[in-house]
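What you see is the complex with one protein chain gone and the rest in place.
Chain IDs A and B follow the sequence of writing; residue 1 opens each chain.
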Amino acid sequence: MERIQHHPILGKTKFHQPITYTFNGKKLSGYRGEPIAAALLAEGIRVLRRHEESGAARGFYCAIGHCMECRLVVQGQGIVRSCLTPLEPGMIITEGQQLANEITGRKLP
Amino acid sequence: MTSKGEETDLIIVGAGPAGLSAANKAAEYGLRVTVIDEFPEPGGRMLGQFHEESGHWWVGKQIADELIAEAGRRGVRIRCGVSVYGMLKVDDRFEVSTSIGALFAPRVLLATGAAEIPMPVQGWTLPGVMSIGAAQVMANVNFVKPGRRGLIVGINVLAMAIARELSVSGVSLAGIVLPPAGPLAGAAAKPKDNLELLMGLSHLAPSPILRMGSRIARSCNLAGWIANFFPRKGIRMWDIPLQLRTAAVSINGNERVESVTLAQVDAKGEILDGSQWEEPVDFVALAGGLYPLAELASVAGCPFIYTPELGGHLPLHSEQMRTPVEGLYVAGNITGVESALVAMSQGRLAAASIGVDADAIGSGGDRIVAEAMEEVGRTRAAALIQFQPGIAEARRGIYRLWQETIEVGV
């Protein structure tokens, strides 16, 4: 999605240091310190996670840390809320994944 | 539990308008203050708020910047990106559990603000469906447009204010429509109730609604009036079609929002047969309003009261912002949903009460508290944005309950 480079009311926006990182193995770009969810949105990525049980695609919902929908995996940090976690250069990010269920016997595809 | 960890005079949870205002005032009284917030930058929801006010723009970010600069001058510690996951009172002080370890203080102010009430529509878990506040944060705080073209579901103060902001930020909106009728939406799905609500928003409503207002005033049958006269395509507010006779039926797409099925509804919100169509959009913002985010007050053992005018369950508190838990205070939207200006004055009032209780103010304390209380009242009376009717009356009810139970010592 489009970045707002100059906001009509809030003025010049804060994109300073361009960096690269990977999401699901794909190299992408963003700006240091912006929330991971915002960087991914700017790259057109909506699916941040698969529901642990059903595997349904999920994206960010509240963007301020309340809903937990945007959680994904950052190598070295584990599962994080991508709306609150600042992007760092070289981050290795993967979408939140569907899990196997030993009680129902469901295995992963 | 041991006493390891940072100790201070006052811990404030939430670096929004209430928390920062309280921090600055408390520091002015000589208290050592630490403010914690889990968002990466301080300012709370003010960061993305702006609205037009008699010819100039009220910009929340500017006010936040001023408060943050003052906090710096006064030596307030602001720790962002830190989550509070619990709190416990041990002897005469609170242990606040955070993602960076335990913090200790004899007094804690909860200024955790509000959270959003969802407005569910079939398909609302698809990526690209977000709360309206999320659209605001993405566009105005993170400066990434939430999508190419979006639709807002739910007509209320929050929806109208953010729709205006999105429009100014250059985000394309297909319209603002009603939620589907049913047990979740209740009156929010009824055109009549929505029109009545909009009539109460004269400050936000541009001329078309005001012009209609006089015609409506002459009509005793409001529901019938909408069914007969409200334009089928809606009216335009700041170039956004406000569609009081259109409801969202479902959100559609494969792994992301591709369209919303819309339908014409009658005055009661019931779908008219054969009136459905698909509107191509790539994001949907759901607007159900706000409620006080008070989990920490609950964890700390504070009793709650249910006050619909202020957003629902909220911690019992006095007009001076004290709670029944000694040393625990509240300010801002956790005490009921109101504007940022009211939250700021509540923060200053809470700081005055804390200053008195901590013996930091000296002899003039009671007068300072009384003045701060008056200032809250004045700010409330002058507030441009009233989220619900009857706020002042509801507040008086809470303070009366406090006097009848806590002060009497029931």
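Going forward, contacts are C-beta pairs under 8 Å (C-beta built on N, C-alpha and C of every residue); 3 or more make two chains touch, one makes a residue touch a chain.
Here is the rule we go by: contacts and distances are computed from a predicted model.
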**Request:** Just go with whichever of "3-oxoacid CoA-transferase subunit A", "BFD-like [2Fe-2S] binding protein", "Branched-chain amino acid transport system permease protein" or "Hydrogenase maturation protein HypD" UniProt uses as the name of the absent chain.
**Result:** "BFD-like [2Fe-2S] binding protein"
**Complete:** Considering the complete complex, of B:M46, B:V84 or B:V137, the missing chain is touched by B:V84
**Request:** Check each of B:D193, B:D266, B:E295 or B:E309 against the chain that is not shown and name the one that touches it.
**Result:** B:E295
**Message:** One chain isn't shown here. Among B:G48, B:P180 or B:G332, which residue touches it?
**Reply:** B:P180
**Request:** Identify the residues of subunit A touching the omitted chain, counting contacts across the whole complex.
**Result:** 51, 53-54, 56, 58, 61-62, 65-69, 71, 78-79, 81
**Prompt:** On subunit B, what residues meet the omitted chain?
**Reply:** 1-2, 4, 38, 83-87, 97-99, 101-102, 115, 117-118, 120-122, 124-125, 180, 182-184, 186, 249-250, 271, 288, 291, 293, 295-296, 298-299, 304, 306, 312-313
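Keep in mind that, in the parts below, only the chains that are shown with their structure count from here on.
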**Interchain centroid distance [CA atoms averaged], subunit A/subunit B, Å** = 25
**Request:** In the complex, go through subunit B and note every residue touching subunit A.
**Result:** 38-40, 45, 50, 57, 59, 61, 81, 83, 115-116, 125-131, 133-134, 137-140, 142-148, 168-170, 255-257, 293
**Prompt:** Which residues of subunit A touch subunit B in their complex?
**Reply:** 1-5, 7-10, 13-15, 33-35, 38, 41-42, 46-48, 51, 56-67, 83-84, 86
